[in-house]
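Right, I'll just put the structure down here and ask away after.
A single protein chain has been removed from this complex, and every other one stays in its place.
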Amino acid sequence: MQEYFIIIIGAVLINNIVLAQFLGICPFLGVSKKLSAAIGMGAAVTFVLVLAGLFTWLVQTFVLNPFNIGYLQTIAFILIIGALVQFVEMVIKKYSPGLYKALGIYLPLITTNCAVLGVAILNIQKDFDLGKTIVHSVSHALGFTLALILMAGIRERLESEDIPKCMQGVPIALVVASLMSTAFLGFSGLI
Amino acid sequence: MLDITKLCIFLLVVSTVAAFGVGYVNSMTAPVIHKQAEQAKVNSFREVYPQGDEVKDETAKYLKKDSSPLLKEVNMAYKGGAPAGVIYTVEPKGFSGPITILAGFDIASRKLTAIKVLNQTETPGLGAKAKDPLFQDQYKGKGTETDLEVSKTPPTKDNQIQAITASTITSKAVTSGINAAREHFAGNFK
Amino acid sequence: MSLLNEFTKGIIKENPLFRLVLGTCPALAITTSVDNGLGMGAAFTAVLLGSNIVISAMRKIIPDSIRIPVYIVIIAAFVTMIDLLMHAFSPDLYKALGIFIPLIVVNCIIIGRAEAFANRNSVVPSIFDALGMGVGFTLALVLMCTFREVLGAGTFLGVRLFPETKAAIMMILPPGGFVTFGCILGFLNKLQAKNA
Amino acid sequence: MSSQENLLVVSSSPHLHSRDDITVAMRDVLIALAPALLVAVYFFRLPAVIVIVSCVAGAYLAELACLRIMKKERIPGEYSAVVTGLLLAFCLPPTLPAWMAALGSIFAVVIAKHLFGGLGCNIFNPALIGRAFLLASFPVAMTTWVTPIDGLTTASPLGMLKEATGRQLPSIADLFLGNVSGSLGETSALALLIGGLYLLYRGHIDWRIPGSYLGTVFVLTSIIAAVKGLGPDYPLFHMFAGGLFLGAFFMATDWVTSPITKTGRIIFGVGAGILVVLIRLKGAYPEGVCYSILLMNVVTPLIDRYTKARVFGGVKSHA
Amino acid sequence: MRKASFKGGIHPHGYKELTSGKAAVPAHVPDRVYIPLSQHIGAPCSALVLAGDKVKKGQKIGEGKGFVTAPIHASVSGTVAGIELKEHPGGSFVPCVVIENDGKDEWAETVKPNKAPAGLDSQELRKIIFEAGIVGMGGATFPSHVKYSPVEGKKAEVVILNGIECEPYLTSDHRLMVEKPERIVAGLRYIMRSVCCGRGIIAVEDNKMDAVSLLEKAVAGEGGITVQVLKEKYPQGSEKQLIYACTGKQVPVGGLPLDVGVIVNNVGTAVAVAEAVEYGIPLIERYVTLSGSGISEPANYLVRIGTLFKDLIDQSGGYAGEIEKIIAGGLMMGKTVFSDEVPVVKGSSGIVIIRDEAKRKFKEVNCVRCAKCVDACPIFLEPTTLVKLAKLRAWDEAEQLNVTSCIECGSCVYGCPAHIPLVQYIRRVKQAVLAAKAKDKK
Partner (left out) sequence: MLAAVISLGVMGAAFGVILGIASKKFAVQIDPKVQEILSALPGANCGSCGFPGCEGFAEGVVGGETKPSACSPGGQSLYEKIAAILGTEVSDYEERKVAQRLCQGGIGQSRMLYRYEGIEDCHAAFAAFKGPKACNYGCIRLGSCVKVCPFGAIESGADGLPVVDYYKCTGCNKCVEECPQNIFRLVGITHLANVRCVNTDKGKDAKNACSVACIKCKLCEKNCPEDAVHVVPYGTGTVAVIDYEKCTNCGICATKCPTKAIDIIPPISEEVILKSEEHASAGCQRCEVCQ
């Protein structure tokens, strides 16, 4: 139990995937302008991240490792993620247009999101079993969502502030990210 | 349907070629990497316990359920076929994550031969200084009878280690790992 | 002239990092020392060069509907090769860059280039495009690295410039990465506004 | 056209305004900080003066420079940058080198305030960002404490508590008066309380934030003391040690970076209180006030969004 | 006992001592009056007279179409000089009937006392009130007969007379309460009768205790009527806040006082009702306070509708120095006019003149999120958020945040340290929201 707890706190607060590990920065900057979009993106990433964690773990354990072809990890994983994302997109589009409107538009952005591949690789690097892989993926996804939502809240407020022209948009978002990650340093050593 | 088959075949071909290329590079690099890894391991072992001529993994034999959770591996260094030293792999929790450390003990002299910080994610400039020889070398030749202590001021006692400036947490973590190994050593290799 | 153009555009006008704001993760994660920046830049350029060449050569035969998976496979193959080579021949760098080498696969720039350039141009311009983008990316990384290493560690390429106790360590921590990047972007915007 | 000068003014109602404006508020904050300033200078002597002067000068000059660069008009008599500088100085160790202090306040004013558009636009408390920046950058200098008056190196009260070195902890009375080591303006709970009450009296701050913040810390530490049998001094120690009063009255209450709704302010205070206790007891740092407020700054926009009051005679409005 | 009040609000300085002790004197009746054809909410009147017509005091000279309107009466006897476009204190140009005063003050034949006012039923009362052109004299000038008309399924349980007068400088209602307490109570009776309800409250703030004691004397023995003293606070006089303070009920968003069984009227309205019901006198004069730093002798006047501000100012010894603003109404809600050639209308409770003090004006700066506006708003809105939305032109979002509920009391602006004219932004949003609604309807 404690182990899981440590994984969760560690991934969400201390080694936050965005603020401390620098994974998934592109969508973090791109989809944090509106809170609603951030929530949608967070949900989509969580969904894909968990599925990807599961499938990559299975492939690693039952294909790459037995055949001793670990060096194909990158290719295999990216293929899995790419296929997964497209598959999910198509299924949602077909069966739940509502959900597609809410989530689907973010799905294509996820393929080229470091976070998914990064977490999949981290799962393997850390030698997790299936249970921990899932928990680890979920926690990282939650960490991503948390950072994204906080950022979106801030950026919605910034929209009406008097930010110097040259800093508007991505530059100020990066400065906010910097100060957010400074604040998150406060969580160091919690576990 | 024909369409799909065609696309599949194309993907198949591309993947195959890619796998071929990667496989080729791998066959070229694998031995180098393997050798490096081996060499690195041997080197690290040698660094913490220079005398041995063969090292065997005997974790299963020595690590029991009730052993300290910080201990991860136990390797025995043999010299001329007889156990001469023990090399522990310990993993205490540092400031921002686990720190992996090797610690070598000499059975004959019952002393700590050396330690080596293998992996850590501590803050550069602070806790990361645990890798500095200046810090690690303090452990050389310490006795195994009593626990080591961390002191912020220059050590006055033999069992004291001076903390890295402003990184007491890291220093204590390293020391706690070493202490776990020390205790195990003291209890198992009388 | 146009080849030169393909080359130079990636350096300033369409600089992948500063203008297109793509590939931000490695730019933030590994720019703690100039060594890392050069290494990452080289790896990136090599992958981009490889994939651009292959894709532009194959552009006429790749079926349109599966072009993205094909790009991914090709790029991933190159990344893996670089990864293995680096592991074998430059283990220190390999360790420093860590997970960000395999992550070159998902670096938006590479796919972006494949889609936007290599897929539409022949091999030679694609080579120049790749080199331009690669050099642009590398220069951008090195610029970030310089700020962060000098301010955060007090060294440049490992050479000590001032005592460690005077270096603002935060610059080599995550917040330093974000703030450096943000300020550089802001500064470039300002420059551009002035020129326009 | 013909004499168009003495036309009447047409403007929108109301045509009456209270005497308060930003300049008055900032002046009052400075007045409220005066007691703590005197205590700091009394206990920490010249080094404190040097740190304070460097911070204030750094912040003020940085403010002027930013206004100049961004071509903004300065409001005459507007001293928010001085407030920032002074508050930053108050949470620094007295022995900090002057250049570091100045650098911190420049970082605070430039990065945390003016990049966001200046007064009123920032998300994070500039003074605290300055401190967090210095702590992350120069941890050695930032964790070197001295005893009051004679200036010998020692640990901070919370540091002693955390490391449980067995050293004699300072008495509650000393903590209350400020006769302990620590950041130069945070040591005297009494002086800060006087300033805080003045701000409350002048209506610049709302009781909800300091009330819920201090209350939460007190309740949580009391519970911990009760569970662990640590005695009644334990919660008081947590209340008076470290920068809790400074944070509660002067920094959590910063208008710009705290919620505007009443419910939001209570959530802000409670959240910060929980974080302080969490960081002090479980985290890597002995002190948690700075980070607790910064972390609550991060969620402030969301708090504001989800705690809107129910309009008079209506149902709750949704964001 | 803790005096009842509402939540939020502010405590501005009252400046009432300038005029509160000064009895209202009948103002000079000017040679020319300008009677605007629109002095109420609802359909404007069209003139019933032409240039050259002779009119008498109290004669109906304007009439509107529909139910929500109120007729206009001549306030002097004389000759109609014409119909002219003139500035109206409300901020627009409005056609006015200009009457040359013949100085005779002859009453029209239509003005005659009711023989048995006590016997009138509710419908008859409303007819009289309508014919007398009575509108709300608290400022909103809503036609009173409409307010008193029964609404399906709603029942008035209490009539509250608004004697709060929370606006700084203004003392006209105060004077009225001191000088004519019996008329107020009489008017309240007729209003209660016309809405068929048995309970009446006269609400007064605790800064007018002299009026309270006189009113208490007047209501003694009158069943069902009480005087309620409320704590001094702005905007206590606002209908919704007043109802909350007196009854603890909140008028629902977009609803009317009647939804919580209340009808609110100004004390002046009650006096006008009493005059009309008993003597048949239409609404042709009212109490007006003339005060402020820019007037030589602040005073209270009983003024004929249509008298120009200028005439009153001349009577008060003219301006005191260079003036900056002339405000029709109080400091908090009143509107500035650009000249003193503006007629007094039915809703003019006061004229405040502000001297040009050439002191440093604080310019509007960025909001510093002090939330003073949020804390002050008696409607519990977030004025600062609404302003930010206004600047982003996000009208829809502002509408969702209930911008249309703002009563424009100005409490938020009063304490804003950034000197943001929040109300003006909010008005702009309301305007845009209404425009969008109108467009949607089309």
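In this document, chain identifiers A, B, C, D and E correspond to the written order of the chains, with residue numbering beginning at 1 in each.
The definition used in the following text is that a residue touches a chain if its C-beta (ideal position, glycine included) is under 8 Å from a C-beta of that chain, and two chains touch if they have at least 3 such contacts.
Computed from a predicted structure; not experimentally measured.
K.L.:
Of A:35, A:75 or A:167, which one is in contact with the hidden chain?
P.N.:
Residue touching the chain left out of view: A:75.
K.L.:
In the full complex, which residues of subunit D touch the absent chain?
P.N.:
On the side of subunit D, residues 1-2, 4, 7-12 touch the unshown chain.
K.L.:
Mind pulling the subunit A residues that touch the left-out chain?
P.N.:
33, 63-64, 67-69, 71-72, 75-76, 79-80, 82-83, 86-87, 90-91, 93-95
K.L.:
For subunit B, enumerate the residues touching the unshown chain of the complex.
P.N.:
Residues of subunit B in touch with the missing chain: 3-4, 7-12, 14-16, 18-20, 22-24, 26-27.
Just so we're on the same page, only the chains that are shown with their structure count from here on.
K.L.:
What's the minimum number of touch steps needed to get from subunit B to subunit E?
P.N.:
Counted as steps through touching chains, the separation is 2.
K.L.:
Treat each pair of touching chains as one step and give the shortest count from subunit A to subunit E.
P.N.:
Steps on the shortest route: 1.
K.L.:
Return the chain pair with more inter-chain C-beta contacts, choosing between A-B and D-E.
P.N.:
Comparing A-B with D-E, the pair joined by more C-beta contacts is D-E.
K.L.:
Starting from the Cα centroid of subunit A, hunt down the chain whose centroid lies farthest away.
P.N.:
E
K.L.:
Looking at C-alpha means, what's the farthest chain from subunit C?
P.N.:
Looking at centroid distances, E is the chain farthest away.
K.L.:
Quick one: report the Å distance separating subunit B from subunit C, using the average Cα coordinate of each chain.
P.N.:
Taking the average C-alpha coordinate of subunit B and of subunit C, the gap between them is 33 Å.
K.L.:
Express in whole angstrom the distance between the two chain centres, defined as the mean CA positions of subunit A and subunit C.
P.N.:
21
K.L.:
Touching at least two other chains at once: which residues of subunit E meet that condition?
P.N.:
366
K.L.:
Which parts of subunit D, given as residue numbers and ranges, touch two or more other chains?
P.N.:
Those would be 111, 115, 117-118, 120-121, 133, 136, 139-140, 284, 304.
K.L.:
Going by the touch rule stated at the top, which chains touch which?
P.N.:
Once each pair is checked, the touching ones are A-B, A-C, A-D, A-E, B-C, B-D, C-D, D-E.
K.L.:
Tell me, which parts of subunit C touch subunit B in their complex?
P.N.:
Counting only subunit C, the residues touching subunit B are 32, 62-63, 65-66, 69-70, 73-74, 76-77, 80-81, 84-85, 87-89, 91, 152-153, 164, 167, 169, 172-173.
K.L.:
Can you tell me which positions in subunit D touch subunit A when the two form their complex?
P.N.:
Where subunit D meets subunit A, its residues are 70, 111-112, 114-118, 120-121, 123-124, 129, 132-133, 136, 275, 278-279, 282-285, 288, 290-292, 294-295, 297-299, 301-302, 304-305.
K.L.:
Which subunit A residues qualify as touching subunit C in the complex?
P.N.:
Checking each residue of subunit A against subunit C gives 19-26, 29, 71-75, 78-79, 82-83, 111-114, 116-118, 121-122, 125, 164-167, 170-175, 177-179, 181-182, 185.
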